[in-house]
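The complex is shown incomplete by one protein chain, all other protein chains being positioned as in the whole.
Labels run A and B following the written order; every chain starts at residue 1.
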Amino acid sequence: MTLTSSDLDHVIELARLDIPETEKTLYLAQLQKILDSMAALDKLDLSGVEPTFSTSQSVNLRPDIDRVFDVTPSEIAPLWEENGFQVPKILDEEA
Amino acid sequence: MSKTYVQSAIQIASQLKNRQLTVKAVVSQVLDRIRIGEPRIKAYLDIFNDEALAAADQVDRLYDKGDPLPPLAGIPIAIKDNICMKGKKTTCASKILENFVSPYDATVIKKLAAHHLIPVGKTNMDEFAMGSSTENSAFFPTRNPWDESCVPGGSSGGSAAAVAAGEAILSIGSDTGGSIRQPASFCGLVGMKPTYGRVSRFGLVAFASSLDQIGPITRTVEDSAHLLNAICGYDSLDATSSDQAIPDFAASLNNPIQGRKVGVPRHLFDLIENAAIKESLVNALDVLKSDGVTWEFVDINAFDYAVATYYIVAPAEASANLSRFDGVRYGHRAQGVENLAQMYKQTRGQGFGPEVKRRIILGTYALSSGYYEAYYLKAQKARTLVKEEFNHLFAKYDAIVTPTTPTLPFKFGEHANNPLAMYLSDISTIPINLAGLPAISVPCGFSEGLPMGLQLIGKPYDESTLLNIAHQYQSQTNHHLTFPSQLEALYGV
Partner (left out) sequence: MAFEVVIGLEVHAQLKTKSKAFCACSNRFGAEPNTNVCPVCLGLPGALPVLNEQVVQMAIKAGLALNSQIQHRSVFARKNYFYPDLPKGYQISQFDLPIVLGGHLDITVDDESRRIGITRIHIEEDAGKLVHQGADAIAGSDYSIVDLNRASVPLIEIVSEPDIRSAKEARIYMETLKLILEFLDVCDGNLDEGSLRADANISLRPVGTTAFGTRTEVKNLNSFRSIERAILSEIERQTEVLNSGGRIIQQTRHYDDATQTTRPLRSKEQSHDYRYFPEPDLPPLVVTDAQIQAIRDVLPELPGAKIDRYQSESGLSEFEAVVLTADQDINAYFEHCLSLSLSVSARDFAKWVVGDLMSLVKEHKQDFSQTKVTPSYLGALLGLVNAGKLSGKMAKEVLATVFKTGEDPKSVIKKSGATQVSDPSALRTIIDQVLEKNPDVLGKIRSGKTNSADFVIGQVMRETRGQANPDVVRSLLTEIVESAA
């Protein structure tokens, strides 16, 4: 598949990255090359094959017990105000 | 004092036990080596000088009391910087976490502490474990102790270089597509990637969650078995951690390997261009043969499509795993922004290096609307084939044997503008992570003064067989006893 520069812009926006125009050209070429190499998968007969999302065999659940943790969020926060993480103005867009 | 750093951890531990050596002496010597070697090797991002010495005193007191201690008590160990240690920086060699101090310990760190191992520092790596050379560290590259113009491999390059240079006796790395085995091979060490689920990932900063495993990098197979015993086991904090029974990995090291059968992927062998690597593999097979192991070429296609599969699955998972680095709760935050959207983009734009961005973009693309089926889902189906191909072989063979890497350690910058070539250097190691299998790399010779590695791949949860065969191989060879000679001059030994 061909990666267009608008595809790239879309993906960069989804991933919340800031990438200068000059670097985009380089990325576009490199990514296209990588995507081309994915053609190796097109040779496989995958009809009727179930995906393997994980090789983990067990399912571990935890009991419903609550406890208090020794973590002080204000110590790791880039910007802390009163009792919460401060974030800059959120433009009125949907979560 | 004798050169403890060229000895195995188990050899040192026996001298600690009979008090011929003190922990303090061992730790001091390692710290000395770090002081002298680091300006050139640059294996570490952080060094715990005072804490290590204090911990050494404590363990010495325990030894003095004569109480029985775990086999590796008092041994200095280096920790890859993507494993959280309470009160210590955990940077993942990224600008985005440059000043992040972890408020909690990874399960593996707690286990090491319970076994009285002594962390001496956090090691350099490719940023967020993305890379095969440690050149992707945001801070500086680590040099290969065997040849400082070469990379140490990656992403656990710092962990491997530290042990190879005698700046640690043991180290811990993480392996998502070869990140323990490849640097171990490049640095002439033993690197073990356990079965997925064997070692808790709690506190390991995720690269690709379904592929990541923590494992030991050591000088000997015996040390690897002991260190694996120390760090593995079910953990209620990791839903993917396995409750499979844990054998004593060290107990079966000396079992006879007579009658074992191993398979060698023919097509992969043919693909490799480096004659010395091929020859070292054949020689290794001869050694095993002399122990009564039979081998034959086998047909397996997984090596042909595993890299493509991996470079969809791993970046896809990574793209989500790295979303939490958003400048809101911890880590780097861009300054002078007007709104949240700018804060996100600039924080992440400034905080991530080029390879990380490349993979986030690739992974986001592979998951995005309209491409999920064509890339992500297809790759996960291909992964099923990888798993099945190996399962099929394990019905007949005890292990599959390959060269760990298709090339010798390469020069800095060799793959700088060709990420794809870099990706292909993991061709032997990647399928193992996709299938969740255990594999070990052991030193199997030198070419042009650079180490080469032999990879043994095993059935799920059958690390014992791999360690057994590898240990028997190591008992008959001395590649692992060799020490980089130019370093001896550096240290004035």
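FYI, a residue touches a chain if its C-beta (ideal position, glycine included) is under 8 Å from a C-beta of that chain, and two chains touch if they have at least 3 such contacts.
Everything quoted here is computed from the prediction, not taken from an experiment.
Enquirer: Among A:E23, A:D42 or A:E81, which one touches the chain that has been omitted from the display?
Expert: A:E81
Enquirer: I'm checking contacts with the chain that's been left out. Which of B:F202, B:F249 or B:F352 qualifies?
Expert: B:F202
Enquirer: Which residue numbers on subunit A touch the omitted chain?
Expert: Touching the chain left out of view, subunit A contributes residues 10, 13-14, 16, 53-54, 56-69, 71, 73-74, 76, 81-95.
Enquirer: When the complex is taken as a whole, what residues of subunit B touch the one chain not shown?
Expert: 82-84, 90, 92, 97, 100, 102-104, 106, 201-206, 208-210, 236-240, 316-317, 319-320, 322-326, 328-330, 340, 344, 364, 367-369, 372, 376
Everything that follows uses one rule, which is that only the chains that are shown with their structure count from here on.
Enquirer: Nearest whole angstrom, what separates the Cα centre of subunit A from the Cα centre of subunit B?
Expert: Distance between chain centres, rounded to whole Å: 24 Å.
Enquirer: Write out the stretch or stretches of subunit B touching subunit A in their complex.
Expert: 100-101, 103-104, 196-197, 210, 234, 236, 238-243, 304-305, 307-309, 311-312, 319, 323, 326-333, 337-346, 348-350, 352, 354, 357-358, 360-362, 364-365, 368, 371, 374-375, 377-385, 387, 419-420, 423, 434-436, 460
Enquirer: Over in the complex, which subunit A residues touch subunit B? Could you list them?
Expert: Going by the criterion above, the answer is residues 1, 3, 7-8, 10-12, 14-19, 23, 27, 30-31, 33-34, 37-41, 43-44, 46, 49-62, 70-73, 75-79, 85, 87-91, 93.
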